[in-house]
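Worksheet: the structure to be examined is printed underneath.
A protein chain is absent from this complex, but the other protein chains hold their places.
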Amino acid sequence: MKLPAFLRLSPEITPYVLLSPFAILFFVFGMFPLVFSLYLAFQSWEPTSGLSAMQFVGFDNFVFSLQDEWFWKSLKNTAWLAVASGVPQHLVAIPLAVFIHTSFKRLRNGVVGAYFLPYITSTVAIAIMFSSLFSTDYGVVNTALHALFGGENIDWLGQPENIKPAIAMIVFWRYLGFNVVLYLAALQTIPKDLYEAATMDGAGRLQQFFYITLPSLKPMIYFGVTLSVIGGLQLFEEPFILTGGRGGSDQSGMTTAIYLYRMAFDFNDFGAASAMSWLLFFLVVILTYLTNQAFKPRNAGG
Amino acid sequence: MGQQQQVRVSGRALWRVRLLVWGIVGLAPFPAAAQQQLTVAAYPAVDKIVEAAIPAWKKLHPHVAIKVVSRQFADHHTAMTTALSTRFYLPDVMALEVGYVGRFAQGGGLEDLVKPPYNIRSVQAQFVPYALAQATARTGAIVAVPTDIGPGTLLVRTDVLAKAGVSEAELTKSWESYVAAGVKIKQGTGAYLMAHARDMKNILIRTGIQPGEGLYFDKDSKVLVTSPRFVRAFELAREVRRNKLDARVSEWSNEWSEGFKRGTLATQLTGAWLAGHLNNWLAPGTAGKWRALQLPEGAFAAYGGTFLAIPRGAPAANKPLAWEFIKLLTLDRELQLQAFKSQDAFPALLSSYDDPFFEQPIAFLGGQAARVQWREATQRIVAVSVHKQDAFAGEVIDTELDKVLDQGKDIPTALADAARLLAKRANR
Partner (left out) sequence: MNSNRLAPWAAYVIVGVGALIMLAPFYFMFVFATQSRTEIFSLPPPMWFGDDFFNNLKILTERIPFWRNLGWSLYVAVANTALTLLFCSMGGYAFGCFDFRYKNALFAFVMATMLLPSFMNMIPTFMIMDALGWIDQPRALYIPGAASAFGIFLMRQFVTTSIPKDLIEAARMDGCSELGIYWRIVLPLLKPALGTLGLITFIASWNNFIGPLIVMRSPENYTLPLALRSLQSPVDTEWGALMTGSAIATIPLVVLFMLSSRQLISGLTAGAVK
């Protein structure tokens, strides 16, 4: 089926045509909010007064944010949570994926499915589940810990120092399966002959893991870690539902994203919230760039 | 031939008649009472109260439909903030919880009901005084009408008190005696006096507010958290914690409801409506073992309350009808009582207070006619003026209290730290 000549695209303009639907949508729905939020960062605005109530305040919002104790507290919380929930995810997902890849044939889909289910579960359900599971006196978590290690029941949701680990556990639970799936997929593309050759050369399983598997997974690790960095820095849902939207005692569960939300909708200070979101943005850009640099292939050929 | 002609003529005539009739019906405008619609935005359980009022509305305005848009509590207020900020798609009537009324009042997005055609001053005296004061902005504009209020009360377990040998008077004479009674209860029965020490702090900081003062800031945005009422609140809370009188559970958690079921929580400082919930689903097995008292030391406070407002940006043609609807919900004695009976929504309308329903004994409370007591309480609650940073201040004070209670932080230092943090934001 050949199109008439005037409708056929040349290779030069094809990319623009292909990109146009995305670009149009992006421009209409993505640009305006970006510009609006940038504009708002320089205004003082209490939303319920209406749009006309905006007042230009220059860099005041940025200065305020950078001097705000709670902003820095939230950044620390976010960093802690991003690392504490992100690192174990990948450290566990890789060996787990390797294990599933090599040891499960028939049950593979079932096992992967079990690990993937948390990703699908809705946040409403998670909120109720985990409040119940992390309950101090009767929660399953404490019961299990008590049975295994004895000792007193941990007040997960009431004590500031316990909220962060609780949140980290939930995030880990939620995204482990997602990363397992990523790595499992990558594992399937590593040629088997590499392993066979290594076995013939006398390399043990552990050596093969470190010298063949890991390097081959590097691109997927880059992809997964980038997603985890971005996701971790923007962590909102899990701490939000676990602390009832407030960030917990002593704001120990308050990530920057939650603080932004509260600034905007609870404390009605949209200007400062916008300024903070841009500060967070720059932080994420820097960190993503650093991640990029860390994973950049040192020599051509990967 | 003649007959055929007749038939043909009448056939044609019939068609002409038909055309004429259809023409009239099709082209004629519908009767002037076209379906108008009022949108009411609310959240559970206010939505049920609004829906219950629709039959009464229909009798007065049969051609005006009411559409109720209900969202989860926080979602609703977020959506209202969004709508007010852009002035698009505002509902005709907006339900607001007491915690949000102050904020929205300062914003200027709600109609001032003092002005014509609303003229709320003509009906002002019919409402519980503090409630209307709560909806008054600093400019004197009254922006919302109370539809229900939540008088504070002290719910106590009579069986636990009896076992510990504590009398009700001991509990309510003063806050100090309340705490002392708690020690006796702990020793005698092992039960906790309260769910969390912060519950007591929340009431204590409301006592002794001077005119011109808000809860955390005064009218000039000066920070008030180092004043004596805060010091006393913190000291008593610390006393409670030191004596291990609080169960350290948050409201609406599993442990909290379990505490009621098992009788390990002897008292609860709360709104009167909790009795209904305890009876319905939280701890139905404990019916008859409770009594309601006034808050200790003559304190009177409100826990919750719903208001109805008209956004300024709502379609102008609907505003008079919106006002009629609000008046129906808030000034109609029968509807207020109906909401009270079905949803435990304590009326804000004074004229409903003479209904015999108030004198009825409440089985859950061991036959006590507690509504009489609550009715008295409503007259004595004082409105507290609202400041934009109140929500933030509440968090900061809670945090400092936790540090005092859990980490032994010194009270003057804690309050000074809080003051410092609040001073930075007081004028934003």
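List of remarks:
Read from first to last, the chains carry the letters A and B; within each, the first residue is number 1.
Following the convention adopted for this analysis, contacts are C-beta pairs under 8 Å (C-beta built on N, C-alpha and C of every residue); 3 or more make two chains touch, one makes a residue touch a chain.
Note that the coordinates shown come from a computational prediction; the quantities given were computed from them, not determined experimentally.
Of the listed residues A:140, A:197, A:214 or A:290, the one in contact with the hidden chain in the full complex is A:140. Set against the missing chain, the residues A:126, A:154 or A:168 yield one that touches it, A:126.
For the options A:9, A:197 or A:214, the residue in contact with the chain missing from this view is A:9.
Of the candidate positions B:192, B:216, B:273 or B:340, contact with the unshown chain belongs to B:273. Seen across the whole complex, the unshown chain contacts subunit A at 1-3, 8-12, 14-19, 21-23, 25-26, 28-30, 32-34, 36-37, 47, 96, 99-100, 103, 109, 111-126, 128-130, 132-133, 135, 137-138, 140, 143, 173, 176-177, 181-182, 184-186, 188-190, 205, 216, 218-220, 222-223, 230, 234, 236, 257, 260-261, 264, 270, 273-274, 277, 280-281, 284-285, 288, 297, 302.
By the touch definition given at the top, subunit B reaches the unshown chain through residues 39, 43-45, 67-73, 75, 78-79, 82-83, 85-86, 88-89, 97, 252, 254-255, 257-258, 261, 273-274, 277, 281-282, 284, 304.
We take it that only the chains that are shown with their structure count from here on.
Centre-to-centre separation between subunit A and subunit B, using Cα means, comes to 38 Å. The part of subunit A that touches subunit B in the complex is made up of residues 44, 46-51, 53, 64, 67-69, 131-132, 135-138, 155, 157-160, 245-246, 249-251, 265-270, 272. Interface residues of subunit B facing subunit A in the complex, by the touch rule stated above, are 74, 77-78, 80-82, 84-87, 103-104, 106-109, 248-250, 253-255, 258, 313, 388-389, 391-392, 395, 398-399, 402-403, 406, 421, 424, 428.
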